[in-house]
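Please read the structure below before turning to the comments.
A single protein chain has been removed from this complex, and every other one stays in its place.
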Amino acid sequence: MIPIDNFLVLSAILFSLGMYGVLARRNAVLILMSVELMLQAVVINFIAFAVYLSPDAFTGVIFAVFVIVIAAAEVGLALGIILRVFRNRQISNVDEADLMKW
Amino acid sequence: MTYEEGFFYVIAAVTVIGALGVVTAKNVVHSALFLILALLGVAAVFILLASEFLAIVQVLVYGGAVTILILFAMMLTRARDVEGSLDGPQRPFAALAAITFMVTTILAVTKTEWRGETEEATVVDINQIGDALFTTWSVPFEIASLVLMVALIGAIILARGEEGE
Amino acid sequence: MGMEQAWLIPAIPAAAFVFLLIAGPYLPRKGDWVAILAIGASFVLLFPVLADLLDKSDGTEYVAGVKAWEWVQFSDFKIELGFYVDPITIVMLAVVSFVALLVQIYSVSYMHGDSRYGWYFTVMCLFAASMLTLVLANNLLFMYAAWEGVGFCSFLLIGFWWEKRSAAEAAKKAFITTRIGDVGFLIGIILLWREAGTFNIQEIIEFAENGGYDNTYLTAAVLFLFMGAVGKSGQFPLHVWLPDAMEGPTPVSALIHAATMVVAGVYMVARMLPVFEAADPVALNIVAAAGLTTVVISALMGLAATDIKRVIAYSTLNSLGLMFVALGSHSVTAAMLYLFVHGFFKALLFLGAGSVIHATEKQEIDELGGLAAKMPITAATFAIGTGAMIGLIPLAGFWAKDEVLVVADHEQNIAAYLVILASLFITGLYMSRLFIRTFLFAARDQHAFDHAHEGGALITVPLFILGVLATIGGFIVFDEVGEALGFAGGFGQFVFSHEAEEYKFHADTAAISTVLAAGGAVIGWFLWQGRAEAATRIRETFSPIATVLENRFYIDSIYQFAIDRVVLTLGAVVAWFDRNIVNDTAVDGSAGLTYFAGFEMKFLETGRIPNYALAISLGIIVLSITLLVTQI
Amino acid sequence: MNTASLDWELLAPEYILGLWAAGLILLDLFWGGLGKERLGWLAAAGAAVAGAVSLIWVDDTKQFGTLADINDYTTIFRVFFCGIGVFICLASARYVRDRLLHPGEYYALILLAIIGANGMVAAHELLTAYISLELLSFSLYVLTSYAKFDLRSNEAGLKYMLLGAFSSAIFLYGISLIYGATGTTQYAGISEVLSGDISDIEWSVYLGLALMIGGLGFKVAAVPFHMYTPDAYEGAPLPITGYISALSKAAATAFFLKLFAQAFLPLIDDWRYFIAALSVATMALGNLVAIQQRNIKRLLAYSSIGQVGYLLVGIAALSPDSASALVLHMIGYGITNLAAFTCIILYYNWTGKEEIYEYKGLAERAPYVALCLTIALFSLSGMPLFAGFATKFILFQAAAEQDLLWLAGVASFFSFVSLYYYLVIIREMYLGEPEEKTRFPTPWLEYTALTVLTAGVFLMGLYPKPVFDMVEDGTDSIFIGVTVDADDEAVAQRQSP
Partner (left out) sequence: MDIVLLLLIAIPLGVCPLFMLIPAQYPQLSRYLAALAGGSLFALSLLVFIVYEFDGGSGLRYTLQWDWLENVGFLRDNGITFYLGVDGIGAPLVLLNGVVIFAAVFVSWNINYRTKDFFVLLFLLVSGVYGVFISQDLFFFFFWYEVAVLPMYLLIAVWGASSQFGTFTRTKEYGAMKLTMMLVAGSVLIFIGIFALFVETGAGTFDMTVMREAELDEDFQKWCFPFFMIGFGVLAGMWPLHTWSPDGHVAAPTGVSMLHAGVLMKLGAFGILRVGITLLPEGAHYWAPVLMTLGVTGALYGAVSALAQNDLKYMVGYSSVSHMGYVLMGLASMNQIGVNGAVLQMFAHGVMTALMFTNVGAVYDQAHIRDMTQFGGLAKRMPRHSAFFTIAGLSSLGLPGLAGFVAEFHIFVGVFQADYWWAGGLGILAAAITATYILRMLSRAYFGPFNEKWADIKDMRLGEQFAAALLIVMIVVMGVWPDPFVDRISATVELIPGISA
């Protein structure tokens, strides 16, 4: 009943918002959260395609599962690194982490 | 507008508001709370897509583990205490880039005539998914487990304090 | 032994050169005897060759002897090492080998004790070889090679005492000046080759006479050839090197810068005269004009020169000018006759001057005087030489000059004739001055005078021989003399360009020239007798003119200026341009630009994650939009 | 389908690597007396064993389920990646002993990264490829920030990680669009769809393609997706810098190549010039900015960006000929790069210095290392006798064959520019006055490894025929059945194993 386009547009909006977040935010954790939003958009896409277009193969759903897994792992690892940086330098704003440049 | 459609718009609106909140809130904790909202919204979208299983996974993994992890991290990095704006100086460019990208993408997905589009979301049998994960997709599954292991090792090694620290 | 073997004549000194170069320092007397023997052998070999030539000829037409080896050959391009003998060659060979022999003998005494005694004879051998090759060469390229060879020897010998700055500079000047003429010579050779497809002189002459060349083309080509002659024979405007060349040892001046090398230009034009004639008449007019100009300016400059050798050098220029006038008047005979006798009396003058220098170690005539008392033989022979140069009858010079005057009268307009006559007078003037100031009246430098003495036999005997030849050499113009010597007739029947010439005595011409020349000498006597008060007064009266003359018409100065200010400045400008524009601006500049681009670009890398992410986003946005726009 | 029908033994090398990694962690945990160095050698042995086992499938063509091929292409890269692992482990041994904590995990991660790299190359399906790519990336994120107390290492890890996540989201979005448009994640299936009329789905296809190029561009470090590279290289522990530049780059390029050769070849006329443009930008920026660098790791980072530009030339000119040339160049580049990094690691182990001016007088103090580094740098700049010349020549010629002469020209030009900054290093080594004259001690194991690598550089430069023949077998196998006129039978055959 709901056309697939609705989901895809929602996903596009989510993805773009995530992208905005990554570009605009300067706190590392917030950037990570924005990336999560982008991944959510990807998952929506995959599921929508799977259930609307090729339900017999459902590769999309499998993909979605894996994306969620990877996303979770990503958060874990990223937070580890963020924490490390914070412990070493007491910063959590990424634009202060510019020891290396040029 | 059908009933379902109306329902979708509501959920979509909630999700988008959540997402907007994540990227615009002036307070990190608010951001995190908005994230929960957005994630729940997405979970609801999954239900609309007839994937209840994934919705549950979503709620458990994200709504539970990930957000709590994030909140912990915020606490540990004392993110709230950081002075100044949460947004960097390139926000206008970011907005411009995001809007351009959004327009492009929306245009692209709506212009596309999807092949074999069904009227309605088809329910994918959860047993099939389970089967497939352990047969056809067993190798990715194993690799995913390795990815998790790597993340685990990495997080532990990096985050844990060493002697003398 | 015959004309076929004429190649031996230069080959022997060449072999001697190589031998001396390697073994010279280890030989007794540094090997001077090797050099003398070699050139002596060349001289002796001349006779069988001459005999062969006369044998094979009928007295009106001379058969040429040819011998050639291939040097370079591919496709239809051929360069030969070829030898060619004809009467002109023989005359030239005789002068060269004979004067060279005498000069070598003279040098044994003159150069005695010099630190580079052996080297002197080594180079003299090389010179003899090159000069004889030049004479015998059957093709222009081979001639050019020898031409450069003698130029190089001249360079070495002018700069023989290179520790003297002036000698080193003079050597450089001589080489470079003649080299400028050689540029034209080489261009001329190539131009002639380009149409004829050969370097062989006889073939080129034939080709030219058959009208193979375009007239303008040929004129240009021969004028380029003539440039070579101008440089080598010191014609205006490339005459400047010859007076300076007197920095070399005097025997060298006698041999190279009087008797042989400097007349190579005359010889070359004489050989090529048919080609010149085939070209537009303007070509030979230019030859004559160059000769005339040289005659005039050299005579005037000779008036002002005070160095004994330089005065003689100017007289050489004068003589060379006359030879070119003769050639410009289509007369090989006159030119070659003058060349022949000039070789003797000019060598005599130089060797005499050498004797004076050897005895007094002075060269400035103002510091000499009265030497006749101390050096009678030198004085006597020098007087003969002077007379021959002035053209007093019956000395050798007279007959030759007479010939030139006749042909000039015949071929050139009256102005040219008058100019030559005027030059005779001036020659009489300055040559008598030379003799008077050197040998007569009171010595001006008593110390030098006291030490002066006649040289040994090695010096006086060559003087004596040359003196005799300078006296009687001119008589070969007479048929009787020629027949007596075994020739078909007089000089004119042996050496000629178109048809044999019978000598005719032109009484009017002879009278005018004799009067003028003798008049010059007599006036000279009055001017420079005693303490030369008359001359000094004249000098003061016409001091601006004298200054001009003493400065050699400022030609050298102008050249010097051109070299210092124009050529070297051009060099400096080009070098500056190369360093600052081509290198520092263009090459380093483009390198710098690249470097700068990198410098600017590196600031893209800000070190901040949001910037990096923005770059990625922009990347995909641009990529997506262009891909979509261009492909859909 | 059930698991028994899968040929698990085809994945033996990966299992060996995985188990070996686990073993290393346990060994480190329970037998601390083993010594950090020996652990490195053990890890190297593990990689070597895995590489050796891979050789079983030489000249074989097998399918692993619907996910991966085990064919010559895979084998070549398995061996190559394992080889990289061997040399990095050997080169790491002293470095890890002196400067890092937790060696067991370090080496385990190195081995796990190889699994990821293998997976990327072997997969003929996007999901597997993606997961493998994440495995590789995650391992490298951790390894990059492994020097816990080194601020630059942390920062590098942070940048690498966040941007990596961002780019993988973009990549995934691209995959999802392609998946939506074609209905499959199999390369062959995508290719089949794309060879037909795609006017209905072209919007999504092109957008998806652009996003995938962006994502892959990040992994290979193509401009403008390269920004993290210099920082990650500079910050990472030295052996890991070498590892990233060799392994990650090679794996991503091989994946790029296989994906575009098998899935997107039908659209080659559409994307060729975009890749070419990326290539030009990459070469230009990498080489020009490298001139400005003062830190040798950062310089090599930019130089590796420049090198990516050359690799992209091969992809822009995609054809069986240029694919083999590309792989040949990649292998030559990898070996050369390893040699260079081994030298730099050796010097760092001795002195702890990594600024270029600090290399002064190396030729006095360690002539052999200076020589090898010189050879490696000359090879990188494309000088003959060494790998760089022959492989670059063949690669660029292959591009010219595909009507990309201008691109080959641009590439040649920038490879000329690159010579400058390599010469600057060489100048320091040979012209600088050393601070002290003493010779450094000779670590034989590292010297042996260096010798082997240098010999490899010469071999690739002087007689690349054996390698080239093998590489061509490999690249031929990725082109089977996937041409612009897709051979339906072959595609069908591949889809139903």
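Letters A, B, C and D mark the chains in the order given here, with residues in each chain numbered from 1 onward.
Here is the rule we go by: a contact is a pair of C-beta atoms (placed from the backbone, for glycine too) under 8 Å apart; a residue touches a chain by one contact, two chains touch by 3 or more.
Remember, it's a predicted structure, so these values are computed and weren't measured experimentally.
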Chains on display which the left-out chain touches in the complete complex
C, D
Looking at D:29, D:405 or D:455, which residue reaches the missing chain?
D:405
Which residue, C:446, C:547 or C:583, contacts the hidden chain when the whole complex is considered?
C:583
From the list D:273, D:350 or D:393, pick the residue that touches the absent chain.
D:393
Quick one: which of D:324, D:337, D:454 or D:477 touches the chain that's been left out?
D:324
Tell me which stretches of chain C touch the chain missing from the display.
70-77, 141, 144-146, 148-149, 152, 155, 159, 162-165, 167-169, 171-172, 175-176, 179-180, 182-183, 186-187, 190-191, 193-194, 567-568, 570-572, 574-575, 578-579, 582-583, 586-588, 591
Can you list, in ascending order, the chain D residues touching the missing chain?
321-322, 324-325, 328, 374, 378, 383-385, 389-390, 393-394, 396-401, 405, 408-409, 412-413, 415-416, 419-420, 423, 426-427, 430-431, 463-465, 468-469, 472
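Operating definition for what follows: only the chains that are shown with their structure count from here on.
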Taking each chain's centre as the mean of its CA atoms, chain B sits from chain D at a distance in Å of 31
Based only on mean CA positions, could you tell me how far chain A sits from chain D in angstrom?
26
In whole angstrom, how far does the Cα centroid of chain A sit from the Cα centroid of chain C?
96
Residues within chain B bordering two or more other chains
88, 90, 93-94, 97-98, 101, 104-105, 108-109, 114-116, 137, 140, 144, 147, 150-151, 154, 157-158
Quick one: which residues in chain A touch 2 or more of the other chains?
8, 15, 18-19, 22-26, 28, 31-32, 48-49, 53-54, 62, 66, 70, 73-74, 77, 81-82, 84, 94-95, 97, 99-102
If you look only at chain C, which of its residues touch chain A in the complex?
602-603, 605-610, 613-614, 617
Note: in the complex, chain D contacts chain C through residues 158-159, 162-163, 166-167, 170, 202-203, 206-207, 209-211, 213-214, 217-218, 223-225, 227-228, 230-231, 270-271, 274, 285, 288-293, 417
Quick check on the complex: what are the chain C residues that touch chain D?
594-595, 597-599, 601-602, 604-605, 607, 609, 611-613, 615-616, 618-620, 623-624, 626-628, 631-632
